[in-house]
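Please read the structure below before turning to the comments.
With one protein chain held back, the other chains of the complex are shown just where they sit.
Coming up: chain A.
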Amino acid sequence: MEPLHPLWPLAGGALIGLSAGLYLLLAGRVAGISELAAGATGLSRRGFRPQAAIFVLGLIGGAWLAAHFVRMPEVVLPVPALPLAVAGLLVGFGSRLGSGCTSGHGVCGMARLSKRSIVATLTFMATAMVTVFIVRHGLGGF
């Protein structure tokens, strides 16, 4: 895969930070996508939340806009169906059990210097890196 010029992820990251920051300052909430995805589908503790559904629609709409007007991304999924489904189950269950994912803990929580979020982020980063190591260098890939 082509290396990506660092300005793209830096600019994209700044937009993600701006989104999370504005969501806090305007709506008073943490922009955690696992919680928003659960709220948008009625799977959160508080059931269906229209505000979460609007965020998720905006999220997908924003990606569509960026793909058509800024930079058409490639989506390369190098994983067969069975491990992909298992991964989905683990991501869904784990993000709810651990109260957050890369956005809620990684971006929002770390910015607030929340002890829980820092521990969670270090834990899932390390676990994911070990998993990739085992899959790619232990098992030789899928």
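Keep in mind that, in the parts below, a contact is a pair of C-beta atoms (placed from the backbone, for glycine too) under 8 Å apart; a residue touches a chain by one contact, two chains touch by 3 or more; residues count from 1.
Everything below uses one rule, namely that contacts and distances are computed from a predicted model.
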Chain not present in the shown complex, as UniProt names it (candidates "Cytochrome aa3 subunit 2", "Monovalent cation/H(+) antiporter subunit G", "GTP 3',8-cyclase" or "YeeE/YedE family protein"): "YeeE/YedE family protein"
Contacts of chain A with the absent chain, listed as residue ranges: 1, 3-4, 6, 8-31, 33-34, 37-38, 41, 43-45, 50-51, 54-67, 70-71, 73-79, 81, 83-99, 101-103, 105-112, 114-116, 119-121, 123-133, 135-137
